[in-house]
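Of the protein chains in this complex, all but one are displayed in their positions.
Then we have chain A:
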């Protein structure tokens, strides 16, 4: 187990190097000159533009810029944004908000997804199974920004139940509606996944055997049906964490949440290579770690899987 873990962690090094290089190259290849863009439609003072280029090493060839970034990053200096803010501060401000939102969405989709999935799966064909199926289909087919706008208008403005937008330093209540919107699509998938797994596992031979051996219904459900049904759900949830962290851009915009998604969008627009690369690397690390945790969880859920 330990060896396996070490190997997986070592694998991250080339992945990090490759990603940073690739992302840095992509930002470099963006059309337009970020320094020219700083002047807007005002006349450009070439002497000033040259000063700014030198300060941010933008006058160097691409590969030199990349190695300067990498060298500084090793000493945990990720450079400054064009507004003079340390990149690390920018990320430090945005990331806790995204984590909070992501975790809330995650808990929301995991709890409601699994619970509704189980209810549906156990009582196939009942009227509430039909309702759950229709609602989940609706959530999957309607894009997030529509769900977001509609909920914002109804819950926030029309009925004043929840805060309309979150703003900086959002509270639990501020993030409740955004988290529901963000988690809604995944919740719908989890409902359908759990429902399908449960209803197929419940007809398996080993369930019949367990019942025949005189196990109580609760025991059979918990230890046999549920445990086996949750393996694909856990896989899905694990991969979804990465998505929730990086893919909240639309939700963040609708609800004015100053998280990673918005920061990424802004820094791409301004051509801030240091910021974009740092964020993407961080997201990628989260993704890799989440996948690792999921793989470990398999072993806990399924005794047949063992890592050597």
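General observations
Heads up, the rule we're going with is that a residue touches a chain if its C-beta (ideal position, glycine included) is under 8 Å from a C-beta of that chain, and two chains touch if they have at least 3 such contacts; residues count from 1.
In this section, contacts and distances are computed from a predicted model.
A single chain of the complex does not appear, and UniProt lists its protein name as "ABC transporter substrate-binding protein", one of "Ion-translocating oxidoreductase complex subunit D", "ABC transporter substrate-binding protein", "Acyl-CoA synthetase" or "Aspartyl/glutamyl-tRNA(Asn/Gln) amidotransferase subunit B". One of A:11, A:45, A:200 or A:216 touches the chain omitted from the figure, and that residue is A:45. Contact with the chain that does not appear here is found for just one residue of A:27, A:73, A:110 or A:279, A:110.
Considering the complete assembly, chain A touches the hidden chain via residues 31-33, 36-45, 47-48, 51-52, 55, 82-85, 89-90, 93-94, 100, 103-104, 107, 110-111, 149, 152-153, 156-157, 160, 163-165, 167-169, 171-173, 175, 222-223, 227, 252-258, 262-263, 266, 270, 300.
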